[in-house]
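All protein chains but one are shown in place.
Chains: A and B, in written order; residue numbering restarts at 1 for each.
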Amino acid sequence: MDVEITLRVDGTEHRLTVDTRTTLLDALRDRLGNTSPKKGCDHGQCGACTLLIDGRRALGCLALAVAHQGADIVTAAGLADGDGGGLHPLQRSFIAHDAFQCGYCTPGQIVSACGMLAEAEAGWPSAVSKDPGATDVVLDDEEIAERMSGNLCRCAAYANIVPAIAEVAHR
Amino acid sequence: MKPFRYERADDVSSAVTALAEEPEAAFLAGGTNLVDLMRLEVATPEVLIDVRRLISDRIEELPDGGLRIGAAVPNSDLAADDRVRRRYPMLSQALLSGASGQLRNVATTGGNLLQRTRCPYFQNVTTPCNKRAPGSGCSALEGHQRDMAILGSSPACVATHPSDMAVALAALDAAVTVRGTDGERRIPVTALHRLPGDTPERDTVLARGELITGVELPPPAHLIPSRYRKVRDRASFAFALVSVAAALDVADGTVREVRIALGGVAHKPWRATTAESALHGAPATGESFRDAAAAELARATPLPGNAFKVPLARNTMVSVLLELLEEGR
Partner (left out) sequence: MSDVRARPHAIGSPMDRIDGAQKVTGTATYAYEWPVEHAVHLYPLQSTIAAGRITSVDTAEAEAEPGVLTVLTHLNAPSLTRPDDPELAVLQTDEVAWRGQFTGAVVAETLEAARAAAGLVRFGYAPREHDVVLRADRDDLRKPEHAAQFGSAPGDLQDGSPADSLLGDADAALDSAPVRLDATYTTPMYHNNPMEPHTAVVSWDDGALTVYCSTQGSSFSQMLIAGVLGLPPDRVRVISPHVGGGFGSKVYPHSYAVLAAMAARTVRRPVKFALTRQQMFALVGYRPASIQRIRLAADGDGRLTAIAHEVAEQTAKAKGYADQVAVCTRLMYTAPHRRTTHRLAPLDIPVPTIMRAPGEGQGMFALESAMDEMALACGMDPVEFRIRNEPEVHPESGLPFSSRHLVACLREGARRAGWERRDPAPRARRDGRWLLGSGVAASTYPSPRLPGSSATIRVTPDGHHRVLIAAADLGTGTWTTLTQIAADALGVPVEQVEVRIGDTALPPASVAGFSSGISSWGSSICAAAERLRQVLESDHGGTVPAQGLEVTADMPANPDEDRYAMHSFGAQFAEVRVDRDTGEVRVARLLGMFDVGRVINPKTVRSQLMGGMTQGMSMALYEHSVLDPRFGHVVNHDFGQYHIAANADVHAVEAHWVHERDPHTNAMGSKGAGEVGIVGTAAAIANAVYHATGVRVRDLPITLDKLLP
């Protein structure tokens, strides 16, 4: 069943017709040609398709496009554009720390980190926060690792991902 | 995924009516579990009724000092809410130990309660499963048993309920408000989910068309030490092998108040009433804790592949209670 929807992707408005079954991930990759978010499991279990949807990090593979009429979506490609055409500080830090190998999970890691930093800024706790009542989040390595655990990396660049994010977080 | 129609209702009552009229319809909220099951063709609705914008996504004070959580409140927002963190820290911890940041941002309070088991045979349409295809048999009973239930299971189904949040809500005596075609009703969280018996296809007591609209938390009687501890096969982003939500109030070396609920062990969040009864008025010692845990688990019916959950649940209960005892000193 086809439905017409509007999506704002990396700052550009798109009008498209989708099958009700089409996920945001497939709409981006197959319909709009934005292959920055990756399909690693199509099951919500790896994080490779992480997007910012209306400012929050979320998974494109579990989001039906039809339920996201008018949504504002940001991908890793858009993060780069958003910073005056250059790379986002997280992207530069990922390169400097060699926080990836095959690169397939990387756009999702970076979008997730971006959303995660905003969550920490808002004072959200995590499962390893020592004081669940504290509103100031100190993003130490343990906090970053826990908050980034929804993004699997089979190359296992984790020990570089954490310092890459920490460097941006502590600026 | 089977083709389906996507609809938005104008309000809760029309959503409930619409669903009741469509034999193969389902409510869609965050979709983090439903979309997944539809892709696997475990769920094959012909109509999705999107209720996310219809139900409340606010957390409100109740006159009695409790909280009312709108069913559309995302797990992240609930976990981060200042009042929840101060008054019900166990609930915040339970939410934060579930899923991942991305999923918690989308998954709703109502959806979390209604998520389906992650039993691998339930999720695989090429293997028999009584929950998915009643009468086809339980593949887990003599199959891969690691994640299966040790309490309250039946020969028809040994699946576990996957929610962490629900375990904390069970310990906190929370209740859900439910809207159906006959109006609204209130169900304690401990009575929402069913044991499988010989109808494992039914996870909850909800009637067809009933929609969870909110969760009510009773006022915290007083601030007593509480916590949620989750034991799993990796440090994060995995379901519980065993989890314990517990609160403990001790006066003069005697247990005055205790709440214990277990996750990962049953078809529902398991309120450990036997252990609680054994502990009320008992001396607050490791020995009482061990005896109480043993009493709770005396009814366990583990399978060869998950027998370890019995000592694991016992040890985790005792460890958490000892920590709470220490914290209360």
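A few points about this structure:
Note that in this section contacts are C-beta pairs under 8 Å (C-beta built on N, C-alpha and C of every residue); 3 or more make two chains touch, one makes a residue touch a chain.
These numbers come from a predicted model, not from an experiment.
Check A:35, A:69 or A:135 against the missing chain and you find that the one touching it is A:35.
Remark: the omitted chain is touched by one listed residue; of A:5, A:148 or A:168 this is A:148.
Where chain B meets the chain that is not shown, the touching residues are 1-3, 39, 41, 118, 120-121, 124-127, 139, 142-144, 231, 233-239, 241, 308, 311-312, 315-316, 318-319. Residues of chain A in touch with the missing chain: 19, 21-22, 26, 29-30, 33, 35-43, 45-46, 48, 75-77, 79-80, 87, 90-91, 94-96, 98, 100-107, 110, 128, 141-142, 144-146, 148-162.
Throughout what follows, only the chains that are shown with their structure count from here on.
In whole angstrom, the spacing between the mean C-alpha positions of chain A and chain B is 28. Chain A makes touch with chain B in their complex at residues 1, 3, 19-21, 23, 42-44, 47, 50, 56-59, 62-64, 66-67, 112, 115-116, 119, 122-127, 129, 132-133, 135, 145-152. On the side of chain B, the complex with chain A involves touching residues 1, 3-6, 28, 31-32, 35-36, 38-39, 48, 50, 52, 76, 79-80, 82, 85-86, 89, 92-93, 96-97, 99-103, 105-106, 235-237.
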